[in-house]
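I'd like to ask some things about the structure below.
With one protein chain held back, the other chains of the complex are shown just where they sit.
Let's turn to subunit A:
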Amino acid sequence: MKSNYRKIGDFIQQVNTKNADGSIELLLGVNLDKVFINSVANTIGTDMTKYKVIKKGQFGCKLMSVGRDKKLPISRLVDYEKAIISSAYYVFEVVDENILNPEYLMMWFLRPESDRYLWFQSGGDVRGRITWDDLCQLPIKVPSIEKQREIVKEYNSIINRIKLNETLNHKLEDTAQALYKHWFVDFEFPINLCHLERSREVSIESLNNIDYSKGYKSSGGKMVYNEELDMEIPEGWEDTKLSELLEVKYGKDYKHLEAGDIPLYGSGGIMGYYNKALYEKPSILIPRKGSLDNILFVDEPFWSVDTMFYTIIKEESYINYLFQFLKKIDYYSLNVGSAVPSMTTKVLNDISIILPLPKILERYENLTSKMFRIVKQNDRQNFILVELASTILSKMSKVETKTVEV
């Protein structure tokens, strides 16, 4: 039979080195996203000399639950020189990197079709395992080494761009957070904003003593004691209850919903996509049970499960301020649950919040909403880039290769 597919077994070899002298301590595992992670296994009292050594550039994979997970946990070590890995893993390397580029091979494993093929092979085993031989049977297209490098380069530039966007987003979120702290915790907001304020009284006297080159507090802006908040706040600022600014609502059971493209949020984040929205306007989600500090900002229609509160924002122009405020709260100290950390609407409604002068808030919202618009754009860009990356992976099956006799 003629085929232009080869078998990966022709290009790889197992490496079986034990951590005999126990010198390596970094213990890794591979997850289903095909990424190395620090092992969470309890190793107290375990003999670490039985573990396998994996070196930079080598692959580690686990064959025992491919049938159940429908995925092969596999990754190539790049971030560390050496690590150890449980003996349940197979460690292997490419025999000749001038024939098969290891990064190209890793890309081949990232294709969902490789997972599906290996899952298909797991059918005969009672627990859905595959054997090393099954793995070696995986068909692969191997074009010239130059072509392989070209494909790897294309793919990496997409992946790098995704990472860049992610970093950008983190930085933008950090900036919004830093600005919040600077203005509303340290009260170092730009002093000239006070002049713009007309709705409330600010004494002429306090304005006269101000050093305009610094922030409000360090330039001597007047601070007054607020009883409710038990702290000094800038003159003219007020306190209020959270319930005045937003309404906390219970999420709802989603079991009757059908699949769709509206995100479903639980306290851990997006749990799936369904056909109906519980609320359509921008909202802040607050976990009711579980990881209480996972506060989320959503500005598209969504559904939230009954362990996740959603909020109706009464003052929409305060939303970024509210989001940063809610993120800073130590929910675990307010926890009302015993075994599972829990939150109630009463606790949330009763939280006191500083109400800055409207002009200052308006400026904060204005600046941060520009940042968040970019965050959102980057997210959308990444969504497309991920699709582009997976298109490049699936195109690997169509690459031109020489036909060989098998």
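Definition applied: contacts are C-beta pairs under 8 Å (C-beta built on N, C-alpha and C of every residue); 3 or more make two chains touch, one makes a residue touch a chain; residues count from 1.
Note that contacts and distances are computed from a predicted model.
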One chain of this complex is not shown here; going by its UniProt record, which of these names is it: "Sugar ABC transporter permease", "YCII-related domain-containing protein", "Zn-ribbon domain-containing OB-fold protein" or "site-specific DNA-methyltransferase (adenine-specific)"? "site-specific DNA-methyltransferase (adenine-specific)"
Decide which residue listed in A:Glu81, A:Glu113 or A:Glu228 touches the omitted chain of the complex. A:Glu113
Can you say which of A:Asn19, A:Asn101 or A:Gln121 touches the chain missing from this structure? A:Gln121
Where the missing chain touches subunit A, by residue: 67-68, 111, 113, 116-117, 120-128, 139, 179, 367, 370-371, 373-374, 377, 380-381, 384, 387-388, 391, 393-398
